[in-house]
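Let me begin by handing over the structure; questions about it come next.
Excluded from the complex is one protein chain; the other protein chains are retained at their positions.
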Amino acid sequence: MTERRPIKKLLVANRGEIAVRIIRAAHEAGIRTVAIYSEADRTSMHVRGAYEAVCVGGPAPGDSYLRVDRILEAAKATGCDAVHPGYGFLAENAEFVEALEAEGIRFIGPPADAIRAMGDKVTARRTVDASGVPVVPGAELADPENETAVKAAAVGVGYPLLVKASAGGGGKGMRLVRDPADLLEAVQRAGSEALTAFGDATVYLERFVEEPRHIEIQVLADEHGNTVAFGERECSVQRRHQKVIEETPSPAVTPELRAEMEQAAVSAAKSCGYVGAGTVEFLLGADGGFYFLEMNTRIQVEHPITELRYGVDLVAWQIKVAEGIPIPFVDAPTVPEGHAIEARICAEDADQGFLPSTGTLGAIQLPGGPGIRCDGHVFSGQEITLYYDNLLLKLIVHAEDRPRAIARLRRALFEVRLPGITTNIPLILRTLDDPRFVSGNYDTSILDDLPGAKDDPEDLVPVIAAALAKHRRVRKTAPPPTPAGSQVSAWVRAGRDWWRRG
Amino acid sequence: MTERRPIKKLLVANRGEIAVRIIRAAHEAGIRTVAIYSEADRTSMHVRGAYEAVCVGGPAPGDSYLRVDRILEAAKATGCDAVHPGYGFLAENAEFVEALEAEGIRFIGPPADAIRAMGDKVTARRTVDASGVPVVPGAELADPENETAVKAAAVGVGYPLLVKASAGGGGKGMRLVRDPADLLEAVQRAGSEALTAFGDATVYLERFVEEPRHIEIQVLADEHGNTVAFGERECSVQRRHQKVIEETPSPAVTPELRAEMEQAAVSAAKSCGYVGAGTVEFLLGADGGFYFLEMNTRIQVEHPITELRYGVDLVAWQIKVAEGIPIPFVDAPTVPEGHAIEARICAEDADQGFLPSTGTLGAIQLPGGPGIRCDGHVFSGQEITLYYDNLLLKLIVHAEDRPRAIARLRRALFEVRLPGITTNIPLILRTLDDPRFVSGNYDTSILDDLPGAKDDPEDLVPVIAAALAKHRRVRKTAPPPTPAGSQVSAWVRAGRDWWRRG
Amino acid sequence: MKYYVEWAGATRVVEIRSGADGLVVVVDDVEHPVDVATVDGGELLNLIVDGESVTYAARFENGDAVLSFHDREVRVGIEDERTRMARLATGGGPKGKAKTDVKSVMPGVVKEVRVAEGESVSNGQPLLILEAMKMENEIRAPADGLVEKVHVAPGQAVDKGAPLVNLKPPEAG
Partner (left out) sequence: MKYYVEWAGATRVVEIRSGADGLVVVVDDVEHPVDVATVDGGELLNLIVDGESVTYAARFENGDAVLSFHDREVRVGIEDERTRMARLATGGGPKGKAKTDVKSVMPGVVKEVRVAEGESVSNGQPLLILEAMKMENEIRAPADGLVEKVHVAPGQAVDKGAPLVNLKPPEAG
């Protein structure tokens, strides 16, 4: 049973920071890698980082990163014996898993059945409900066009409620409805977004827990029946249901509550025969009760904070589990140490309704020193487009305690330079300064009430800085001095410059 | 006795990566910083990283970073209550300590007396010899011009021997003499180098231990009489007595030997009333015997590997100790975990006798992901000059065991890009592949016998790469096509380009 | 050279002179000695002003300076003396963007248009839905007004800066 089946060559069926993360783990394990890329990603870091690279189509995800046929073809053509899906795209697509298995290629993730049981949130609720894990009241929508049935279902769930995509994640295809009058439009719009993002328009309704904290438990299971939990991640700092800052441990979770939630998460994983790394998400109410929200059957964006606090490499373990290696932490759990925080640095303008920012990055600068981890895919000269996720860099810090971790994150954010693109760094810094965040007493509404940036008329720095930048510009555009008596024409001079540029 | 005396504003009396490291630690502790800089360092990272910056003179160290008077003046003018010296420059200068103390400014380091006792290697040997720590046979040179006396001292020490600078460190002012005929020239040249580097020409002789390993012990002492040791660092990968790769734990040190060496290091520190972070260096002979070499009364370049394995922030602790805080590790030592390695990435051409490389860095790329720490001061567009140390970046990795740490370092080295400058990365990679390094069975001669880079005529990659780079260049220098029938003269076109560049 | 700088609701006059030891910047009659350096040969600047070290990237958009500091990005209106004189001499109107023109702040695809020409809208009312980066973004009215012109239709791709909707002040309606 514990015979190892080594992986020799791995196709990474993703892009961006998670593709880079997986390539790093594979190379450290001595496994050769193959990247896939869309036409928009030709110069991306994952393409340069892998040993081999195969173009699988056009920029739109549906033409490339979601193309099961082409990715399968690439894996076969390059002789890969395994595929890592990362998160998003095909990570929770059971048909993809089965297509790979039919060709004898291992999928680094749970079995197709577990993905089906947990990937569809409605089935997942049913499954864990049966195993005694508390769930939030909710309702499936058999026919979203049937207005009467939709309205009735909503009344059964109770307002306020959320419309959520069955296939979804990351806040896409999600709508909050407080007023019954907004219900039908929300259902329609969520379905349309879900179709665009996941290729599946199915949505469902769920009671909206007020002032909740979003807490999730990391689990890891092997094919030998061992399942272990690695504490919680506090993910309540969200904007439009997208996580911005995550931390572990949660300021709201006591050792007793942690043990209870870990137990519930392990039960949820076992209820569907889970294998690999997965996350069980809970809402923690102001009353201290917690409710199962969903299980993510993949590695998550915020996995590094668990890695730092528990001293475990989850992506390396995904690979080892797929190789048949039993996990050793069951009897001797790793000892958690210190406090870890992740900030997601995104290309967006928080002061303008989180509008995405595009353009070309100038010379970037990333932070370093003790306790800093950068998981990103940014590079100087990179074109930031609208085709994909606007996540540029995950900045993750680890320190002996929470105050020190916050101080370290603030220090590191001051070192980041991503010129040419507007990022959410100012928003993250304002959050770190917010008294609710500092005290640890916050919920998922924290960003809704965050004070905006204020200009201080007493501050002379922007005034002087702007004048000097303009002055420099004026000086720079002045014509170059011609040497006295020079017979060189402007044309020849320009020609020389042109030559030098070659 | 344990009353805390908080530091509010810190002058960092250094440049390069260690200045950046100290600024990071200070900002995390909520301490405001002042950088000093020479005219050659105007755009350096430490100048941009600090809150305030003061120019203290010309590019030559003697005109700026070694100017006690100007640095003291800068500290007073900016209202600093403490100075951190880093390593090199004034870090082991007792007069500097006394000049600061006379103005009521704290020096973050040991008392002047401890620096005198240990900073001068001859006195240091005497001091620890008296406390029972084994020392290598050696001799002072009262008058280096007295050829007869020098020759007699050398005979007493025994050949082969090393000529070393009393004030020195980092291999500067050091010469190996195997043939008595080379003795006098070596003494003269070492003295001349020592004068340039440290402002003090005093040298001494020391028996050269054959096939030694260079092992050092990190200690930390507070003003309350507590001294604790944090294991060893293996520093045997050296070129010209400059460390290139350091690791902890050492493959050669058993738990029993570690305990013995830690005890000796603590004794050495206590023998001089040491306070702060310091390092006791030993030679470990092939026979398993160890000999005191010297004590470095400062933070060292390679301190991060100890920080990663022991989970302790040594620079933060230097500051806390200076604030009067007692160290808490004495009764409850931190538990070491995993394996840590540091590689020093330097601007030099290892294939051409380690000649320094200068120039301008293009768009740099630093590694990221799990277990990676970058302590550097490099940035895109940076001018690499000959004024200072050629250390660009310390790449430090931490992993669960030694094989995994080596794999991680190799993976990270492949991510580094420092275009425009020749670095020692190829040498480091060849070292990681060397069977002696892989087995852990190496000594300080490892780089002397390292096989050089070999070109493989079967490898087509450089051939194709060169042709394509040339091809691209040829294409790029072709004149831009003029639109058919365009009446715009070349002059006007050039003028427009010139305008756009503004 | 003198500059007129609009920021935080005020216009200040800033004069830049060459001093004995670098530049001197005069704001509100106070002299600030400043040392300016470009860090990477590009638009990343470091100032040492009154002893403090300040690093920022500057770019110019529609005559405004967009300054990226470590912790904030600010937009500052700026004109040099010569440009201002020329503008005032030619009877140029006030500097600054008409607040009632709505432009696309990002490239994307128009998903839905919620208003019609001639319709009156209030501050914050959704005008249209723009899809970009896999998200639907509501573009809202920046002020009360009357829809004078709608430049786009559903399904249309727009570039950053493309005009979407023109609003007239409500008085004019």
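When the chains are written out, they are named A, B and C in that same order, and each has its own residue count from 1.
One rule holds in what follows: a contact is a pair of C-beta atoms (placed from the backbone, for glycine too) under 8 Å apart; a residue touches a chain by one contact, two chains touch by 3 or more.
This one's a predicted model, so the numbers in the text were calculated from it and none came from an experiment.
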Visible contact partners (per top-of-document touch definition) of the missing chain: A, B
Chain not shown: contacting residue from B:Ile105, B:Leu184, B:Leu257 or B:Leu429: B:Leu429
Among B:Arg32, B:Lys151, B:His224 or B:Arg417, residue touching the chain not depicted: B:Arg417
Touching the absent chain when the full complex is considered, from B:Gly104, B:Pro255, B:Gly288 or B:Gly353: B:Gly353
Residue of B:Thr123, B:Thr196 or B:Ser267 in touch with the missing chain, whole complex considered: B:Thr196
Footprint left on chain B by the chain that the document does not show: 172, 189, 193, 196-197, 240, 349, 352-353, 355-358, 362-363, 386, 388-390, 413-417, 419-420, 422, 425-426, 429, 453, 455-457, 459-474
For chain A, residues in touch with the removed chain: 35, 42-43, 47-54, 78, 379-382
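Heads up, the rule we're going with is that only the chains that are shown with their structure count from here on.
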Interchain centroid distance [CA atoms averaged], chain A/chain C, Å: 31
Distance from the mean Cα position of chain B to that of chain A, given in whole angstrom: 37
CA centroid of chain B to CA centroid of chain C, Å: 47
Interface hub residues of chain A, defined as touching at least two other chains: 363, 414-415, 473
For chain C, residues that touch 2 or more chains besides their own: 38, 40, 42
